[in-house]
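Missing here: one protein chain of the complex. Every other protein chain is in place.
So that you can tell them apart, the chains are marked A, B, C, D and E in the order they are listed, and the count of residues begins at 1 in each.
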């Protein structure tokens, strides 16, 4: 079982969700995050004082997969979230040992 | 050392925290997330236009454990968060290589 | 490749980011979380009724590293975030199987 | 000098209504403004301030409840004013101020407001034209209605609340009016009742209705622990609470001084006493709360301001300034204790409406029996208060008035809420309540911080969108 | 009894202006207030209420749009008032109320406001001093200007909006004034136009300008799906929407009754009719929306209140109370249908400004032809409405008035927006729009929940800070 985590641009979330749904992913969890990266760093002025905005808003998508090819999920996210402009974000995959569906207590791939 | 991640209904957080405290878990980290899953998808109308609410609010709980049986933690969360209705959420477990308590620099199980 | 996750005090974020930048970390992702731990638990009164504040605000920092020594990153965060007072937070490290930069499709260490 | 709308049979000789009478108008020298015009304009401006209180109530209630039902509470506050005014126009006004009917149980003049469209109509009160008088009374009716929504917040069906608000403004409040300001039996007692601007007539009507509503509904899910002890459900925005309280503070300078129903020398007196009572209420509530809980709670200070204002609303025309400070201060202390009392008795009133309007309204009405020294039209004599040697006559009347009112309001609103409960239902489902009323009852969350392309994908961070449990 | 500013040649004999004339003043007995003073003070207070509407507009518009551009919308509302008043002071007033110029196409008196600094100047209207009259008219000009920002929200360059607001208050709106309240040709027809407080002159000017702006700009990114069907972009705060609507409600008691331009017996009539029309609009909009969408939408109820108020603004001086209820109710139904209509036609108006001000303003102006029974100065006769046997004469005039106004506003504002588009550009870049206008146009997010040490490291949770796409 694997957990795929993607940090994407907020307005790409729609497309990513639809693309994942299309390949049969049945669930995912999203959170609001702030990203610091190559994209970052522009300077603004507030009431006469300069400041730098380093962090830009991103959405973090987490998808737990089993049975299904994790790579396919990664590729699906990558193509749905890609605008080709800096700041499109990252995807990474970690190994998951155990998964449980709380409602039923089902384990492993049944849990997803 | 293991990291247990649970996505639960927000109002179950109280019960989960108390149950974990009861079995000796000394810390956890929570964040607000949005979930998409079997539960989702109802249609509303706003100013005459229909739209679908796909994402429902969830709380994500992360607990780092060592020494203690991760399974016990998983089961504790599962039973505290269970309402039996759709959308109760998921729990998953990942392996953690190293842990540090920032205040003291303690490592491994001492860090938790 | 490894994912370093740190739960720190919100106002330490500035220092952590600068310290990581200084050792060449090119990106990170931050989110707002609430922490429950040794620090917690003080009692307040609202409109005549007592209640306990268990959760305190924390910032969660996630850094994906490869090539670079994960331990160095951990130590850098630890020293930048350390105030020596209770509640400074935790750092943990998990193994990452695959990483992708969405914009280019680059994989592995190139993705970071 | 005219004080308050004189009531009952023969209490007042209405001044000649010169405004629209060509003959009388010629008596005024060219260019002199008539007192009639000034009275009407002043009461109209005061009424606008009273209508502004609707915004104040909405904000206080929204601020003291959770974000997930904020649209619902704003809607209820909007609608009890909007629908309430129409109900009062078509039905309630006639019951409140019509000719005696039904053996004096209430009044009736047919539907609508006699003379409302006639600029030359006989005045409805003192110098006030029927239009001005209706405008003012409609604002009061809307105030009585809107008090209830806060106490019933976060769990009442919108449809049911809407029905309630139509009934209270078309029937329940008007019957009270007909007994009191409308000239009915409470104003015809040997020692008539006294309630200058409505501590009981307006505020306690809302307050006791709120109490019945909160009791019949039961507390919000999670408000009480398994042990029955109250738990804290914090309001979501103290900015809204304090802004709302300040708007109410401003509005009260229409509510009390406007109740003089004339532009005369008493008006500034009413403003000053309203001011100092509100200030004393806020300061004392803060201090009492500080002493009890070791910290000065912001929302209780705001409640204290309102408590002081409600308290002084009945006696404002009859008391000296120092007494206004005392009455407001007692109101401020009372509200802190009363909020605790109801909270611990299992009555879940998120905004303190019962305490502010019911308890302090009652205190204010009673305080006349102690502190009244000036004659206002309701009292008909000076030094009516115990402290000024007025004897216990006024105390008896005030107690009777308070009691009759309490029984009438609790019985009628109790029956109303029970009837609604049996028919359309009073409370939303557990699922709806947990999710918040906004999406389920109105189709959209009250707050949204959606960042996407308008597809609702990441709506309302931190604000619960409905959850299908 | 004076009604509304009498217009055109010989329509009115202005009352002697006693205020500053020592001789005339002596005719008043010592201590008698003069009608002149009262008229000026009342209109001044009414004007303050009208200026308060600026806050109402700002909040409604902010609440119905997204958090990421909230600073921008507040700034636009602030600035169209601030810059608009100065533009109207220096240029617009003279065009609107000066002596006939350019063969009557518009008026001109030179820059500025004649007599504005002179306490003894001849009255500008009825008893109103030039200062009072300017004060009142400036508030109206600011209202006409501010309506547009909502319809163009979240995608218009600030600089371009600023230019637009200068032009509308210095040129476009003043020309309409000169034709109508300024005494120009529409007031000199055999059956003159009638628009008591500006359903068309003020509101529809803003409404149709808003329509042209929204069309020329195009919809917000993501508002329409690839199939062209509208998608939902929720406003970010229903609290702001309802608070704003209630402030506008309050402000309208200055807008309509103040338009009497005198303190007289008609003023309370105007207040009552404004009140009941607004209430009917809110209730009916809620019910129609409830029927159509199965749930009562809060923001549509707020729009309904405004729709009722806009609708009654033109006929308010000429109708009976029941007719005000009907006119407001029709406005409430219209706004629900109209918002759908424009939404589905691809015109992205996030706040419903076109429907509330354009469509309901037009309905209100037309309604005079049916419901007018009282004479106000514009009508010059009683029972002008079809229902009172007034014939179709007034209907023809109203239709002509509406049409001429529509053509003039759409053409001039259309050309204006196109000219701005060609030169400085009208719309922000796609990057800016996605990120929100606050940071890119004004340098800071509208909301910030930064917790750090003031270094902006964790700013604005849930509120997008700019993103370099």
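The criterion applied here is as follows: a contact is a pair of C-beta atoms (placed from the backbone, for glycine too) under 8 Å apart; a residue touches a chain by one contact, two chains touch by 3 or more.
Not measured: the values here are computed from a predicted model.
*Asks:* Of the listed residues B:30, B:78 or B:100, which contacts the missing chain in the full complex?
*Replies:* Missing-chain contact among the listed residues: B:30.
*Asks:* Specify the residue from the set D:29, D:104 or D:425 that touches the hidden chain.
*Replies:* D:29
*Asks:* Considering the whole complex rather than only what is displayed, give the residues of subunit D touching the chain that is not shown.
*Replies:* 1, 15-16, 18, 24, 27-29, 32-38, 42, 45, 49, 66-68, 220-223, 231-239, 241-243, 245-247, 249-250, 253-254, 257, 263-269, 271-272, 275-276, 278-280, 282-283, 286, 293, 295-299, 301-302, 305, 320-321, 325, 461-464
*Asks:* For subunit C, which positions touch the chain that isn't shown here?
*Replies:* Given the touch definition above, subunit C has residues 9-11, 32, 34, 39-40, 42, 44-46, 51-57, 83, 85-87 touching the missing chain.
*Asks:* State which residues belonging to subunit E touch the missing partner chain.
*Replies:* 19-20, 29-34, 36-38, 40-41, 44-45, 47-48, 51-52, 54-55, 58-59, 62, 70-72, 74-75, 77-79, 81-83, 85-86, 89, 112-113, 116-117, 119-120, 129, 131-132, 134-135, 138, 158, 237, 240, 438, 441-456, 459, 461-462
Rule of thumb we're sticking to: only the chains that are shown with their structure count from here on.
*Asks:* When B-D is set beside A-C, which has more C-beta pairs in contact?
*Replies:* Counting C-beta pairs in contact, A-C comes out ahead.
*Asks:* Between subunit B and subunit E, what is the separation of their C-alpha centroids in Å?
*Replies:* A distance of 52 Å separates the two centres.
*Asks:* In subunit A, which residues are in touch with two or more of the other chains?
*Replies:* 10-11, 17, 30-32, 34, 54-55, 57, 83, 85-87, 94-95 - these are the residues of subunit A that touch more than one other chain.
*Asks:* Multi-chain contacts in subunit E: which residues touch at least two other chains?
*Replies:* Within subunit E, residues 222, 231-232, 234, 293, 295, 297, 299, 455, 457-458, 461-462, 464 contact more than one other chain.
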